[in-house]
Structures are given as structure tokens and as C-alpha cells.
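For this depiction, one protein chain was excluded, whereas all remaining protein chains were kept in their positions.
Then we have subunit A:
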């Protein structure tokens, strides 16, 4: 290995260390700070109690998403607690001069959707937010991760956090993906292989043909789920796909600034000979459409498979039985054919235009299953507009579906979009934890294609059987 060979992660990390503390964390500089209504109010309160100011308001962006209703967004928010948090975000943003995209603003949407689509997220940046799915922005070759509210306060007042440098992992997936296999399946497959804690303590670089050939939306889906295997974050080296996506976006650099940025971005890749603390290799051909059967995202299988037995998964037998008990499933059950009550497409994982295109590809010419309630929620107003402009809304409407307004919605059920206790939901979101989509709700994580197949058949269905020839 040449002495100067370094990884993409090293390059971005090391260029953001303001000070190294001996036997301590790095003082780590943050380029962009996203805030939302749930994890920021206590941070602002802390700031006030200490009599501190926001150091660089222009580096912080606020959007309302976790609590927001997905219908009647033009009317006052009914839940007084949600309304109070939304008002606090607006008030704090105004007070400190922070850009705020509240309900009704045409730029509003889920924080991890609106950052990239407006050109706020750029390669080589460090990005944090009080939300674990901040890892999404790693798709651009940024170091992006979720932080706690104490750290939100730190960033507001100092633009830094105190962070030990994580270890490095590279995950290579090479080969050609099967028909009907989406980026969501790729990442669910990786998490199933590594387990929900398999990447804890690491920052992941996704490398290989599969990610090189993936769209930016797909890379965002993959990086988004990095946290579900415990990783601090995940990233993909920027390339022409990245640059093409960014070019012309509202807040992206223009003119000379673009040329300068592009020259820098092209240096953002792992050098030949650079080493990782841990490396995994997977073959794309082994991946089929995935679905989860348990209560963490690591409990996933190929859709045609049976639920493994406790003996097969090894360790933590009581935890495993508790999980299957919650889901109402049994060892060795087939997943195909299981009844579905709800379908949710949306969230920062799969709420982008490409996800709705995939969903519509199966819905087109079919009807919604009578037993299914479907919540179709764009990640932002921009995505909502794309859905209308591309004729996807017509396809959905003809099939008996309704489009809702943007927000986090049933992903974490902080608004009214809650799956009722005991009901089964095929969800394109990121977590199948107990009660995640509402108390007692049972979540099966899947891709937009699997969600679409369930929405039209009313049971878990292999989407490959329904794919239509283009």
C-alpha cells in the first residue's frame, strides 16, 4: 500500500477536523445542518438557557416533516402538540435567521428528500441532522449521519460536534441485478447478511458495479438504510451520475463555482491500495426481491423463502421468539401469500420519484385489492409535482388509489397515519420495530415493487410475476 493512499471517507473526514483531542474525540466541523420540528426545540431551549447564539445560521436548514399531516395541509394542524412543535420550529428559525420550509412552502418535504433535490447536499460535505436517516446524504460522497439533541445544540452554537472517527468498512456488490430487484432489495439483503448490529462502529463505503450503475435515488435508498445495520453512515463515491443529478439544482454551485467544485469532487474517491478495517463482497445475482418477517431490519429474506427457524438464526432465541410472536408468524412459514391490510409507499427511504415510477409500473392497468388500505405519500412537494406531471397520478387514480401530501407519515406514525394494532403493513420505509408504525402495528419492509404487488393482490406477492413488459 502506498503511504499516501487514502479512502474517500478519510479524505472527507480528515479535511473537517478542527482539532484532535488526545485520547478523545475529534472536533469535527459540519458544513450543513438540517433541523426538523421534533429533535430541535430542546436544543434551542438549551441555547437560550446558556445565553448562546447560532454561530452560522446560513449553514442550517429547517423543514417540517415528522409531525405533519398528509391531508388538508392548508388547514391548521389538529394535534395541539404537533402544532406546538411546528410553531416552535418556525419561531426559532425566524429568531435566529435560519431558512425554514414549513407546511405549505413549495419546497417543503422530508428533510432527506429536500436537501438533495434542492442542491443543498453536495459531495465532500459533512452533514448532520437530529435524525438517524441523515445517512441518506452519503449517496453524494458526503459524510452524513444522525445526531442527538445535545449535538444539535452543539452544532447550532459552534458548527462542530465532538466525534471519534469511526472504523472503515467497504461493501462491494458486483455483477448484474436480476429483473425486479431494486436498490431497496440490495440494502435489505446486505442488512440481512450483516445483521442489525453488523456495522456498528463503522462508516461504510458502498462500491462495485451495482452502485456505480445505480441512480442517485437508488444510492440514497441504500445509504439511507446504513443505520439499520448499525453503521454511523454509508457513502458512495461521486461520479458523473452524481454531477449530472446536482447540475442546475436550485442551490447547486453555478458558473465558475461549479467548475471549481467539480474539480474538487473528482478527487473524492478511494485511492488504489487504500485499506479498510473490514470488507465484504456480495454477488448481485444472489439477490432477489426481499421482505422482512421480524421486528428489526436485519430479519429479512428473499421473498420466495421461508422464515428461518430459531436454530438457523442462532443466538438470542428468546428474542427471536418474542419477535415472531409479535408478528404473529411462525418458524418456517412461507412469506408469499400472507395477507396484507395496509401498504405504505413513501418515507426518506422510498419517497422519491423513481420509487413512484416503480410502484406505478405494476399498478398500471390493475385495481387496488379491496382488503388493502394504501397510503401513497410523496417525499416532497417537488416529488408530488413530478408524480402529477409524469401521469403517475392518473395511473394511481384509475387503480383506485389516492395520493396524499408529503411528510414522514406512517414511517414513524407521529401524525395520524398509524397502522392499527395487529394489522399487517407492507412498507417501503426503513424500520419494522415493534409499534413503529403505530402501537401494535406489524410491518413488513419491502421495495416499491413488492409494495405494489401487495397493493393489487392483497397478499405478499413476488413482484416478478406481475412485471409488465416495457
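Operating definition for what follows: a residue touches a chain if its C-beta (ideal position, glycine included) is under 8 Å from a C-beta of that chain, and two chains touch if they have at least 3 such contacts; residues count from 1.
One rule holds for everything that comes next: contacts and distances are computed from a predicted model.
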The chain not rendered here carries, per UniProt and among "Dihydroorotate dehydrogenase B (NAD(+)), electron transfer subunit", "Sulfur carrier protein", "Nickel superoxide dismutase" or "3-isopropylmalate dehydratase small subunit", the name "3-isopropylmalate dehydratase small subunit"
The one residue from A:338, A:381 or A:431 touching the chain left out of view is A:431
Touching the hidden chain, out of A:45, A:310 or A:467, is A:45
Touch with the missing chain holds, among A:5, A:71, A:197 or A:285, for A:197
Considering the complete complex, of A:65, A:117, A:153 or A:205, the missing chain is touched by A:153
Missing-chain contacts on subunit A, rising order, are 18-19, 21-25, 27, 29, 31-32, 38-39, 41-42, 45-46, 49-50, 52, 55-56, 59, 66-67, 79, 81-82, 84-85, 88, 122, 124-125, 130-132, 134, 145-151, 153-154, 157-162, 164, 166, 196-197, 200-201, 227, 230, 232, 261, 264, 295-296, 315-316, 318-319, 322, 412-414, 421, 431, 433-436, 439-440
